[in-house]
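Let's turn to subunit A:
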Amino acid sequence: ADQPKRGGTLVATWGGGEPQAAFVPAGGGSSPFISSTKVLERLLKLNLALEFEPVLAESVTAAPDFKSYTIAVRKGVKWHDGKDLTADDVAFSITDYWKPISSGPVLKTLEGVEVKDSHTVVVRFTQPLPELTFKAQLAGQGGLILPKHVYAGTDIVTNPANNAPIGTGPWKFKSWSRGSHIEFARNENYWQAGQPYLDKLILRYFRDPAARAAALEAGELHLAVFNPIPVPEVKRLTNTGKFVADTHGFENSAWALTLDFNTRNPVLAKREVRQALLHAIDRNFIAQTVYYGYARPGTSPILTANALFHTENVPVYGFDPAKAGALLDAAGLPRKADGKRFAVNLLAAGWFEENGKVGAYLKQALEDVGVQVTLTVPDRPTSIKRIYTDYDFDLAVSNNTTGVEPFPVTTQYYTTDGIVKGAAFRNANGFSNQELDALVERIAVETDPGKRKELVQEFARFAATEVPIVQLLELDPVNVAASYVRNHSNAANYLGESWGDLWLDR
Partner candidate 1 sequence: MPRSQRLAAALRRFARHKGALFGALVVALVVVAAFAAPLAFPRDPLRIVGPAELWPFEDPRFPLGTDSVGRDIAALIAYGSRATLVIGLSASLAATLIGVTVGSVAGYYGGRVDEAAMRLTELFQTIPSLIFVLTIVSILGPRIENIVIAVSAVSWTPVARLTRAEFLTLRDRDFVQACRAMGMGDARIIATEVLPNALPPVIVLSSLIVAGAILFESAVSFLGLGDPNLASWGRLIGEGRQLIRSSWYVCALPGAAIMVTVLALNLLGDGLNDALNPRLRDR
Partner candidate 2 sequence: MPLLSVRDLRVEYPTTRGLVRAVNGVSFDIAPGETVGLVGESGCGKSTLGRAILRLAPITGGSVAVEGRDITHLTRRELEPVRPVVQMIFQDPQGSLNPRSTVGRSIGQPLAVAGWDRDAIEARVAELLRLVGLPPEAAHRFPHEFSGGQRQRIGIARALALKPKLIVCDEPVSALDVSVRAQVINLLKDLQAELKVSYLFIGHDLSVIEHISDRVLVMYLGRIVEAGGRERIWRRPLHPYTRALLAAAPAGHPRLARLRPRAVLEGELPSPLNPPAGCAFHARCPLAEARCREATPTLRPFGPDAAAACHVADATGEVPWPAPTSQPGPGVRTAGL
Partner candidate 3 sequence: MPVLDVQGLETTLFTRAGALKAVDGLSFSVEAGETVAIVGESGCGKSLTALSVMRLLPDPPARITGGRVLLDGRDLAALPERAMMAVRGRDVSMIFQDPMSSLNPVQTVGRQLVEVIRAHTGLSRRAAADRALELLDLVRIPDARGRFDEYPHRLSGGMCQRVMIAIAIACRPRVLIADEPTTALDVTIQAQVLDLLKRLQDEVGMAMLVISHDLGVVAETASRVIVMYAGRKVEEAPVEALFDAPLHPYTQGLLAATPNPDAPPHRLAEIPGMVPGLNELPQGCAFAPRCPRATTRCRVERPALHVPAAGRQVACFAVEEEGTIHAAAVSA
């Protein structure tokens, strides 16, 4: 409502570490996602009301059979190096980047991309593709538009431009002091008039959450997204009135704490055992002690944040150690002489501090019902390798983030084609069920929103019954900002927004 003020430098950070490269085409996690999206843009974005808004696309129109979509590319947009954005860039991004590298599963049925004119692209599929699925891709993590003139004919994954990306966004990559910060300069020629409001944007990296809190307090840091600081600090800082905490901005990237049961382990292959173990876990306790209340027990893969599809009509597993014991007995796993039933290997992915604590709690809880647990807390790369490449775990504490569109990001944690050795954040538990696969096939092609919702809710019930992977907790990530920072936390996946509309009110 206020008139944005021009100028100033904003220093921002997030609750994780420095990215390995400024842009990691294959994904590489949230950190490069944050840094790359300040420079590179997508065709659409999803706002807080879960409506799509145009970015680099002026419009996206589905054909009546939903087998093709026409994209009108925004005119008058220039790359940071001065070249014009054209339909060729979009077509190149879809065929050479999305399909082979970033978004293969969604584009499984891609037939072809046709450049109609300099600013029109038609995308064709062999099967009907629901509009939500397609638009979610355009607004999603894997939907960045790359400059063809920079990437064509090169190995996108290793292109040196990934460390100094060239995009269309409000921010030009300026410099990177490794170990410290990345500096972005204002794109004077940004297509959205007036933006960015700030002169300079700096993404700064800290290893230590306490240090972020200190920097915020010292006024050296203005915006810190995604659980940047210890939760008790959040309360302390906001109580001063100089800071605000905001849990918005994760509607299209809802975070969950997950527990994978490796069904390659014959014991865990039994559904009853998985269900029994869930009864041994006090999720409210975890939510209170580990997350200080910024979390609540999850029920199904369609999280509460997903207003479009969420359902309460799923089986729940309350904390009841006695029942857990009884179920295990019934499953033929009685306590042996030493009080142990069987032993498992628990891996807690060390990318978030909290996971280790959850791991410690799970160890204790499961040992209470007679399951012997060996805990390891490897760091990010090792965890990813052990979970998603080597399948070297029995139980794995991990996290994922899912958008409102469940296909394919959410479904591939369950489907057989989600089992891709080496591909992270997919089906690591080895669960394979034809019935479920068939259900997901139908979701993939159902274009009627009402029918589709029913199918998705059935999927949710199915998943919550089989529980090869379970959403132990739904997390409420917090963004913390100085109270004079305006326009933050204002999109459904705020980490990946371009932040051109930020301004400082002081």
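The rule we apply is simple: a residue touches a chain if its C-beta (ideal position, glycine included) is under 8 Å from a C-beta of that chain, and two chains touch if they have at least 3 such contacts; residues count from 1.
On the choice of candidates, all candidates are chains of the complex that A comes from, given by their letters.
No experiment lies behind these values; they were computed from the predicted model shown.
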If you apply the contact cut-off given up top, which option from 1, 2 or 3 ends up touching subunit A in the complex?
1
Using the touch definition up top, name the residues of subunit A that touch candidate 1 in the complex.
208-210, 213-214, 230, 232-233, 236, 285, 289-290, 348, 350, 353, 356-357, 359-361, 363-364, 367, 374-377, 379
